[in-house]
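Provided herewith is a single structure, encoded as structure tokens, for subsequent inquiry.
All protein chains but one are shown in place.
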Amino acid sequence: MLEKADAPRRWDTLERSYRARIERGAAFADGKIVRRDETERFLEAVIEPGDRVCIEGNNQKHADFLAAALSKTSVEAIHDLHIVQSNIALPPHLDVFERGTARRLDFCYAGPQGLRMARLVAEGKIEVGAIHTYLELYSRYFCDLTPHVSFVAADAADADGNLYTGPNTEDTPAIVEATAFKSGVLIAQVNRIVDKVPRVDVPGDWVSFVVEAPKPHYIEPIFTRDPAVITEVQVLMAMMVIRGIYEKYGVTRLNHGIGFDTAAIELILPTYAEDLGLKGKICRYMSVNPCPTLIPAIESGFVESIHCAGSELGMEAYTAARSDVFFIGRDGSMRSNRIFCQLAGHYSDLFIGSTLQIDLEGNSSTATLSRITGFGGAPNFGSESRARRHGSEAWLKAGREQRLSGEMPRGRKLVVQIVETFGDGMSPTFVERLDAWELQKTFDMPLPPVMVYGDDLTHLVTEEGIANLLLCDTMEERAQAIRGVAGYTPVGMKRDREMVARLREKGAVQYAEDLGVDKRLATRDLLAARSIKDLVAWSGGLYDPPSRFRNW
Amino acid sequence: MEHLEFDYDGTGAKPARAFALAGVVGSGNLEVLIEAADLGGRCAAVVDTSVRGYGETWRQVLADFFARHAMSDVRVSINDGGATPAVVSLRLDQAAAEIKDASA
Partner (left out) sequence: MRVARHSFYEATARRRVDGLLDQNSFREFCGPAARIVSPHLPALGMPVAFDDGVVVGEGTIDGRKVLIAAQEGGFMGGAVGEVHGAKITGLLERAADVKPEAVVLLLDTGGVRLHEANAGLVAMGEIQRAALSARHAGVPVIVAIGGKNGCYGGMSIVARSCDWIIASEEGRLSISGPEVIETVEGIEEFDAQDRALVWRTMGAKHRRLIGEIDALVADDMGAFRSAILNFVGRPRPLDLDALEAEHAMLSRRLERFWDCADGRDVWARLGINDPAAVPALDADSFNGLVGALEGGRS
């Protein structure tokens, strides 16, 4: 029997809230265009205490003007926000916590702000919901962390709010989709307002307001690695990767982490791999930002197609002129998309990246005791893709080596960590126990912050050799294979030499001579480019490096 | 700075040349001077390093080096600016290759 309802349930509270916010915000705008001088009061009008707010801030572009404006709003008007954003990179991102504008935080990566973040967490000014991987955080935008208000960064907008992101589309589509279709207020910071945008990356009717920033949003060239500082040891490791992994498995689809180790691999494709006759057989399709060190491999015909999570400063004209390789819009500039790039990389044959610490199970972490940094893209790229069904030579071969019990054949993604046995300041990369455990205790986290789990890892490359963990049958063998390439670190010196010799016989540990790698070739002469200027030359003058990388 | 001295059994031939130098002293780098010396068939190593407390690592790296390159009556002198064992081994190998090379 129906009882008399107290009051009918409202099913459009979000929509009604949206309309009220738009109406309040309209007082500070002409149409969709917010009057810049009134940005702070505008934010006080559209944001409510306790809102979930996303400030687009990713690897490269940042809604920096809006972030700074938020950090100057009245704490009476706006407080206790729950910030849900991928990158904490700029001081205002933490200023909002320092002053009480925001309290709770879900994020992916803190980078240079990691030290200050750790302090604010310790002082109780930040309650960390979780440190996510990129795909997890985006996923939760579509689940329980949907933003009420999002700030995104774009290159240009028109009066209707159509946005042009330029080559750095990055996280924008994920944020926009989640916000605009769940009655959220979407505010775009743009470098310029134009009559007609070069291409529509975000349709105007998804965009609530636009602010023209006083100066172009901040972009950092974080994927540029100067070949001038690649060492002979890194060249040696790159040679071992090409012979011992790329050639052996026939890896054609892959993701490279960002670092000098992987830059060295990219730069010896046109020399070392070419001489081995590997062109067309390895490294054909990549999920990676347009790193300048890829230019020689593209120009020499190794890499045929690249999808990018974001762009890289100075690579705009080069990518635009290589539309066979990069994903390019009708306007002629690149389109990036972090979520799709992460997905493509997740289902490719191989991930290779670097880390700061590895334990005897192969767990790795970039966390150090004094800072909270997060993970970046590595955990999604660098994990076994268990949902994968399609076969490829590399994936099936790795699956056969794994020899799982049971009858059912399975493939295996290759997940490779490449490290020198000692890092900066002679700190050993190999440890009996990760600092991550200590960090878990210090910051009261549910899990130690591990970047790549040992059971996802298949190969470990050091200057001493390669440990193939697929061929290790027991945890004891795995630990000895890791010790067997850990060099003169305390972990490496404690190896059981007989067991390592046995592992070497079955290929679970391989040194340069076992791989047919001639150490005498491991010099910088093997690099197809040894300077930024060489990269410019390879690009036919299309690559325009930021001034800080020049020496001419 | 820390000063370390080691000595090892010699194996194999005397070097072809009087001396060879590899590497440059710099941050994370080192120079290795390898010389023929009358040591009664033994091999010796002298290390001056800017990083203290790695004596055992140096002993092992140099022991592995002399095991890799059978030599006798050779003295290795090192000025180190904090190189990793990987770089140390690389420079040692480069210096050894040069002093064994009779062609120059």
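Some points to look at:
To keep things simple, chains are lettered A and B as they appear, and every chain counts its residues starting from 1.
Rule of thumb we're sticking to: a residue touches a chain if its C-beta (ideal position, glycine included) is under 8 Å from a C-beta of that chain, and two chains touch if they have at least 3 such contacts.
This is a predicted model, so every value here is computed, not measured.
Looking at the complete complex, one finds that the omitted chain is in touch with A, B. When the missing chain is restored to the complex, the residue among A:P270, A:G362 or A:G411 that touches it is A:P270.
Only one of B:G26, B:G41 or B:G55 touches the absent chain when the whole complex is considered: B:G26. Touching the omitted chain from chain B are residues 1, 18-19, 21, 24-26, 29, 31, 33, 35, 48-50, 77, 79-81, 104. Taking the complete complex into account, residues 270-271, 296, 299-300, 524-525, 528-531, 533-534, 536-538, 541, 547-552 of chain A touch the chain not shown.
Note that only the chains that are shown with their structure count from here on.
Chain A and chain B, compared by their mean Cα positions, are separated by 42 Å.
For chain A in complex with chain B, the residues that touch the partner chain are 231-233, 236, 420-422, 425-426, 463-464, 487-488, 493, 519-520, 522. The touching residues of chain B, counted against chain A in their complex, run 51, 54, 57, 60-61, 82, 84-87, 90, 93, 97.
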